[in-house]
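Part of the complex only, each chain left as placed.
A, B, C and D label the chains in the order they appear, each numbered from 1.
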Amino acid sequence: MTANALRLPPEQAAHLLGHYRAGVAAKRRRLVLGMVVLAIAVVLAGIGGEVDIPKFLANSHRLPAYVWNLAPPLSWANLGNDIAEWFWNFDGWLLLLGDTLLIAYLGTLLGVGGAFVLCFAASANLERRPWIRFVARRLLEFCRTVPELVFALLFVMAFGLGALPGFLALAIHTMGALGKLFAEVVENIDMKPVEGTIAAGAGRLVSIRFAVLPQVLSNFASYALLRFEINVRSAAVMGFVGAGGIGSDLMVAIRKFYYTDVSAMLIMIIATVMVIDLLTEQLRHRLIGLGDRT
Amino acid sequence: MLVVEGLTRRFGTLKAVSDASFVIEPGAFVGVIGPSGAGKSTLLRMINRLVDPSEGVIRFGNENVTALTGRDLRRWRRRAAMIFQQFNLVGRLDVLTNVLMGRVATVPAWRSLTGLWPEDDKVVALSALEQFDIGSLAAKRAEHLSGGQQQRVAIARAMVQEPELILADEPIASLDPRNTRVVMDALLRINRHFGITVLCNLHSLEIARSYCDRLIGMAAGRVVFDGAPVQLTDALARDIYGLDSEQVLDGSARAPEPRVRAGAFGEAAVA
Amino acid sequence: QDYKASYPELVFAKVPDENASGTTDRWTPFVDYLSRQLGVKVTLRIANDYAAVVEGQRAGNIHIAMYGPASYARAYVTGAKIEPFAIEVSGDGTKGYYSVLYVKADTPYKDLKDLAGKNLCLVDPNSTSGNNVPRYAMNKMGIDPETFFSKIVYAGSHENAVIGVQQGTCDAAFNWWNDEKESNLLRMARKNMAKAEDFRIIFKSDLIVNSPMAYLTTLPESLKAALRNAVLNVATNDPAAFNAIYEGKQLPFVAVTHKEYEPVVELIKFVDELRKKKRAS
Amino acid sequence: MTGPRWTTGVEAAAIRARYPAAFEGTRERIAAAAIVATMLALAGLAVWRLDVSFARLGTGLVQIAAIVGGMFPPTPGTHLAVFMHALGETLAIAFLGTLTGALIALPLGLLAAKTIVPNVFAHFAVRRVLDTIRGVDVLIWALIFINVVGLGPFAGILAIAASDTGSFGKLFSEAIENADRKPVDGVLSTGGSALHAIRWGLVPQVVPVIASQILYYFESNTRSATIIGIVGAGGIGLHLAEQIRVLEWGQVAFLVLLILVTVAIIDLVSSRLRFAIIGRSTVEVG
């Protein structure tokens, strides 16, 4: 009804439509081109990656095979004892978990600090000088690309064995990884509030503190806590510097095929991950004000 | 017929809308007026069910709008087009796509989800844009438009919905005089010509008086006036806006000798 | 040859060596040779973690695997249906390597017993020469490392263990040692990471038997025979392929049976015992 | 040269009396101080418990110099072709694995977002599933898929997809929760379904964030040795680990440089892509 009444005469509509098409043509073309490139890449990668869907489907019944092995022998009659047997080293693992949490905490804290300082220099909307951005971005890449093991080995030479080289290596990697993610969060913000503060004569720091942080803090917090969680699980460096931790013990149990130990430690780690995730959620919802919307 | 009964919305302890009741006949052009923060936007958002009422019911014809869910709710929203005070466009999409959003409920899902809009709908959307002189901006990103241009896009979106009821939240706030006229005339035309009910928040009393059949005055969440524009005496209006009796009503009237009234700023607080 | 129909493709898996790089380069000619000999496609897979190889053999989708001695024993204990059929032979004709204990050259320690109350560096809980064999040996000597030493440090890698001694974190460290010409310490010395003269060996373990090659027991006899034939004769049939692997440092493969690995299996069982003991304490 | 203080006439005492709350704020400040203190205390505890000491710094620096010296000049040794091939292989595996993980995670991320699924139970369940997926070590994912498809790149793709699903699901859901509500309301108000609101109100907002996360994981999977190495698909990470193990520092340096260049290229593509979507806007910040 109304729509038909407002319809333009055909020539005029055609003209406008042509105008619109011309306006979006470039974008369209890029989109289509991107899709084609993506499709080609998928096919090529599928060949290179020896993807074999029929094989996957034919054997998919074996998917739970490994998980099946992990199940401890539990019986109703003797449940308490069986569980005690299953978690026989609960105290020891708890201690390891605690140590791991502490190392991961220190590494994450340092890394987050570094990432926080660098991310603003690496984001294109707050840093106009391309060379600073370039340097910051390459530095971050360096930090996350040089393997943690190389850093760890260097630090072992400098500081000796122990937790110190471990968490330094973690911190450097964390800084590189988070710095990039932080920078991209910053690039994605709404610039209106930033304009609002700088129009009042605010400097860089102040506008970051009041216009950028409120927008990005929730994302920063969740990235940082996700990284903390990853650091808790990352066994390789810890084991490498002789700092042990629950991750390396889990690795040993997997490699020695101590199935029930694997599942017991997994449960503890998963529980830790859940706790961290719940904390993240609380914190984020507070920061973005989801709680008081309802 | 739109029936609102005992409608209330709380935000924490604040009652943004408080026990509002009124009936709007089909085909009416109703203005909602009242001071800033009176609850006008909240009222409109409740009717479109974007905010759930804390209490009260909204009925349209035989339908209990407050009880709608799922598909029925979507159908209702299609019938009750909303024009937002802050436009609520998708800044990163182009203007035409923003307007085509008004057609999602009528276009097959596969088309609307993939963005393969029927030509016909594009023509309709472009026509709506052209009504407001911005057909040539169709390919631009919505966030790159000027304030008034964005507002007109938002209105065009509502128009192409082919609604039975238009809920307009200050549709002319960011518009210049010419576009104010263009938009209000357009609303008036579809109201008169197609019998579409219009419920429109307005800040300008003059505009409200000249376009509306009926005015609803709100203050502090309550409906404090409901009647024909002629019934709204200046005294009543002053009351609604909380103005002192010596103050003239319309901002557009001459300011009383500004050069002389230059008191200290501090005094303005209690003016 | 009946197996070709049921086994159109065989998978040969290998864990990277501890002491050489370019595993892919070195083993590709060998796998090509196998393929030619057997008349079926043989795919080389290099897995960074032997757990993956063990799991793959348990699932039956790795047909032949080159193990380390301990990892073979681990696979066996874990219930993989495999049997060894060929073993590496070192250049001097022995079939193994050793775990040795280093101390600093300028210290007075002569023997393991002198280290009471000192700090010991082990490599990591999973290492054969850096943990399992030393523990096994000490157990045989009647030493309980947890009480005998004041502190045991898992250094994380063979290199770290040496560095630990060098820096004084530990007084002694276990490490792998082939012969006078090749050991981890010598390798680090070549890379300027340590000086070989600074260290002295005060203990050398029994021979740790060399790496075996094992196939699935479920393979048909004809295939097994063909495999044995191909592998044991590679040095003569295709010297180039054989030399690509060992660069002339090793002698040809010889046949082996599970029996030779009984000691290693025993070692593994001992290690598992240790874990249970930990529970008891 | 500041403007006149037009505010001088303001009666401070009266204002203070009328808005006492604005001048208190001590509770928040104490809370903030308490949080900072707790964090520092935890760091202190960690330093103490982990026996961190900087004592050996001096002697070790010499050795570091030896290693770093060994890294120059970076050289591919005789393995250039192998390295390039491995890089290609790694890219293929990381690409497909990341993409598959992202595709699986997308619906999960929507379900885990409180703004999309207000149902507490559904939301809670999905998030815990995601936690579990993340909590399971990559080595275990690898072993699970080796059982199904054997050693090889395909197992690597599946393992990457599985383990990344957990992270993606979480990250996507948070990006979605963070999105501006206004455009979503705009689409809903026209009678659009939840799908429409997601497709047109939400996706344009979150696509840049999600794209950057996917590209980041692609990059991260490219450089990480773990999964691809474990499942016997070779890959650049395997070679890197091998060269570190045999202390060939020149080749380590070469591989790191190779990966750095790759990562920089991915980063460049990532920036381009994101700015094409979000549009570049900068203001000179003083």
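Operating definition for what follows: contacts are C-beta pairs under 8 Å (C-beta built on N, C-alpha and C of every residue); 3 or more make two chains touch, one makes a residue touch a chain.
Model, not experiment: these values are computed from the prediction.
Per chain label, the copy numbers in the complete structure file are A x1, B x2, C x1, D x1.
Everything below uses one rule, namely that only the chains that are shown with their structure count from here on.
Set side by side, A-D and A-B show the greater C-beta contact count at A-D. Comparing mean CA positions across the assembly, the chain most remote from chain D is B.
The distance from the centre of chain A to the centre of chain B, each centre being the mean of the chain's C-alpha atoms, comes to 43 Å. Chain A and chain C have centres, each the mean of its CA atoms, that are 36 Å apart.
Those residues of chain C in touch with two or more other chains are numbered 49, 51, 55, 59, 157, 159, 163, 167, 193. With touch defined as above, chain B holds no residue shared between interfaces to two or more other chains.
Contact between chains, per the stated criterion, is found for A-B, A-C, A-D, B-D, C-D.
Chain D makes touch with chain C in their complex at residues 56, 59-60, 63, 66-67, 69-70, 78-79, 82, 139, 142-143, 146-147, 149-152, 225-226, 229-234, 238-239, 241-243, 245-249, 251.
Note for the complex: chain D touches chain A at residues 39, 42-43, 45-47, 49-57, 60-61, 63-64, 67-68, 88-89, 91-93, 95-96, 99, 114-115, 127-128, 130-132, 134-137, 139-140, 143-144, 147-149, 152-154, 156-158, 167, 170-171, 174-175, 177-178, 180, 208-209, 212-213, 216, 220, 223, 225-226, 233, 240-241, 244, 252, 256, 259-260, 263-264, 267, 270-271, 274-276, 278, 280-286. On the chain A side of its complex with chain B, the touching residues are 1-8, 12-13, 16-17, 19-20, 22-24, 292.
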